[in-house]
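Okay, so here's the structure we're looking at.
What follows is an incomplete set of chains from the complex, kept in their original frame.
So that you can tell them apart, the chains are marked A and B in the order they are listed, and the count of residues begins at 1 in each.
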Amino acid sequence: EDELEIAGVRFSSRLFLGTGKYEDMETMREALERSGTEMVTVAVRYMDLSGERSILQELDLSRYRLLPNTAGATTAEQAVKMARLAREATGTNWVKLEVIGDQKTLWPDTGATVEATKELVAEDFVVLPYTSTDLVAAIRLEEAGAATVMPLASPIGSGQGMPDWASISRIVERITVPVVVDAGLGVPSDAAFAMELGADAVLVNTAIARAGNPPQMAEAMKLGVRAGRLAYLAGRMPVSRYAVPSSPTRGVPAASES
Amino acid sequence: EDELEIAGVRFSSRLFLGTGKYEDMETMREALERSGTEMVTVAVRYMDLSGERSILQELDLSRYRLLPNTAGATTAEQAVKMARLAREATGTNWVKLEVIGDQKTLWPDTGATVEATKELVAEDFVVLPYTSTDLVAAIRLEEAGAATVMPLASPIGSGQGMPDWASISRIVERITVPVVVDAGLGVPSDAAFAMELGADAVLVNTAIARAGNPPQMAEAMKLGVRAGRLAYLAGRMPVSRYAVPSSPTRGVPAASES
């Protein structure tokens, strides 16, 4: 089967979901359900690690692998601490590593992210770092032991799609671990496009949570990801500058000559 | 249900397929099957209207509505004759009207297409005209009685996708009959994008027939069309210039403040 493998774990679904920004928990649960996802990310800051009504209790963790994320960290140290807290509280050693270097754009600080990746890998974490479209940063993350590389398509929550797709394509060509396109995807065609370029998976949050009908958009994203993946495996037609007739130029002459 | 209606006929699938360019009939049949299509177009020139081994005998016309097309016509007169021949031979009064004005790009002659539409509508044909992205040509076709308007995404068989999507969007906003994006779509993300813009259906031929694995690409296109349609119905997230955090900025402070 066409499964995705990350750190020895196999996934049938190539769509990962975030859990932020939903109007209510019921809508979130329904969206997760219809998306077919097998992994969801939750901000460590959003887990009420000591208390009662945590988002963690809203998730059926027998169905979804939990991927804590370090949203809100602005230094390697903060991110590392968040990852440790999450491991203690939830038992998972997986972490989506985010170290933000600019608040207006939520652009990642790739230098600090590489540093935190090294530290966390040394502590036996499975690290899935959020990064920019910078090729060499992606290479450094892979060298640091990242389990995947997760370049952004455009700023988090912006829905701008993937304007710098050429850089994503360069990363896909060069990186050996799975490439997960994260952030900025707005519609299923964006997700399909990422998969057609050869991305191994995508992570979507706002595009679903802030859609008019989140569960329906979740299903749309599921289909878009599958469409793009199937197309990648099938092999696309060549692009040509001019037209190429669909119909043979030979054929029954009676019609056109009469 | 979310069905498409053209001239009183209802379709569950919003993906129409062409039948040209397949390596063999078996591959074509399998691609049709996996695409879930309910309407296929066949060039009148490619029907051996008198003979034996016609492509028509290869198609299970109990499953697919037949849409003869006038590929190869360069004048309104030729196209009208082809449509009549097709009606006599196959019994259907539906026709995909193509009148080409330039051979290198297979660009439609919209003036001649409007003229042929009027003539064929007067003869009780159900006319689905292939046209350019020109807004006023689309309006004239609708005024002439076209059952749909079928603007090109890019030159036939080119696989360039839909660079002039802004014009497609203008047509979708303005035209009342179904808009079917036809020609030039190369990958499922192109098809999804067309549907997200509000197109009612898409027609695909070369992107499937010339894919590495046509039946698999046919399924990918089916999923892409559904993804785009569902997203359109669900309502997409707003696009913003800067980032919008997925995670709340409040939250457990212990982690990020420690």
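Here is the rule we go by: a residue touches a chain if its C-beta (ideal position, glycine included) is under 8 Å from a C-beta of that chain, and two chains touch if they have at least 3 such contacts.
The shown structure was predicted, so the numbers you read here are calculated from the model rather than taken from an experiment.
Participant: Going from the 2 copies shown, figure out how many the entire complex holds in this file.
Facilitator: In total, this homomeric complex is built from 4 copies.
Definition applied: only the chains that are shown with their structure count from here on.
Participant: Cα superposition of subunit A onto subunit B: how big is the rotation, rounded to the nearest 5°?
Facilitator: 180
Participant: On a C-alpha centroid basis, what's the spacing between subunit A and subunit B, in Å?
Facilitator: The separation of the two C-alpha centroids amounts to 31 Å.
Participant: Could you list, by residue number, the parts of subunit B that touch subunit A in their complex?
Facilitator: 18, 20-21, 43-50, 69, 71-73, 78, 81-82, 85, 104-107, 155-160, 186-190, 192-193, 196, 205-207, 209-214, 216-217, 219-224, 226-228, 230-231, 233-249, 251-256, 258
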